[in-house]
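Beneath this line is the structure, given in structure tokens, with notes to follow.
Some chains have been omitted; the remaining ones sit where they do in the full complex.
Read from first to last, the chains carry the letters A and B; within each, the first residue is number 1.
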């Protein structure tokens, strides 16, 4: 039930076409549908220029194709995350214009060019070569959501001069997404150098007592640099989503 | 906004006292308040004969007295859980009719006798002497919520015959709350003997690798007996609350 429906109902009450008790009964189930409308409304606002997103893990190529088909009607751009490469060929047959990023396992389909709606540049920084897949998921997501995105790769803390020789890029970023595995120290160093929001993304890169990213996650949560917030392990998508919200503020 | 208010508003729309647009605006904030009413309604139904409950931990005696004062107007019975003994004297000065259970640290105040609304008997079973405080919290809570309650103490699995000599009591219970620390095995044995719902309550009783109740909690979640569900460590109150809901089915 949307606002028009509600206005119509009240109008019929006013005109005596509907009794108070009958309207009352209909209104009893109203609340949640009204919420629904409101929510959809503001979501729609958000989605101007933003893609429809499909979480690819655990879905078959057929399922992904089916969902993409439904979206096609709306002419929205499409972003599929965590999609194994072997599922791509059948999808490409159905949607020849797709683009697939094998490292980050992200697939995109543009029905119209992405419109830049973010105010500044989101800078994605990664510590090691193995963190690049997560960084790339963040980059593609942020671009699809209408942001200018830049990146710095392979600037881990064990060779701190590599990071520090890029101060100008660091300083000019609006929001920074810092991706690191192993000891997860990079966000602390970056957070100490810049005055802008830093979103830390731990990755599952490492072995032994790395525990699939827990070490990096804990290190980031306990950072001695203020102003850092953290997302789940390997969650490049979530970091980019959060950064996008910040970039529209 | 309650239902009467809503009926009144619709009545005024009907009578032309309020315009459709003005009603629409008022209705936009309606949903959640209506939920509020609905929720309160069915909560009220639940609370016939049920006590107002105060979580005593971290509250001062003065704070507890203040909340009890507010409740007094409603003439509801009062249940205070996790209340340290040293806070009791000032509360007793304010409310001389209170009853305090030092082992379980539960306090009750009856403005009217508890009305039995549960259909059968809730049986509270505990494994060791040290589990009694948690068992007692469950017993007092269940009684205050309008249930007939029976109990069996000290029937742990290392002396299994003590439990088995009480088969008749086990068999006649409607719902069973089984409280155990250490290895947490008692619910499995009880669950294998009866055909009624068993709620397992792990306690923090034990030492070393007991980990403050984690061992018992995990054992209960992994019980090989079906039909058992589990609540948080030491949560006698929660078990009794769940049992009360079952006993009204």
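Just so it is clear, a residue touches a chain if its C-beta (ideal position, glycine included) is under 8 Å from a C-beta of that chain, and two chains touch if they have at least 3 such contacts.
Nothing here was measured: the structure is a model prediction, and the numbers come from that model.
S.K.: What number of copies does the complete complex in this structure file have, with 2 given?
M.R.: 8
The definition used in the following text is that only the chains that are shown with their structure count from here on.
S.K.: Could you work out how far the Cα centre of subunit A sits from that of subunit B, in whole Å?
M.R.: 41
S.K.: Once bound in the complex, which stretches of subunit A touch subunit B?
M.R.: 3, 6-7, 10-11, 13-14, 16, 20-21, 23-24, 27-28, 30-32, 34-35
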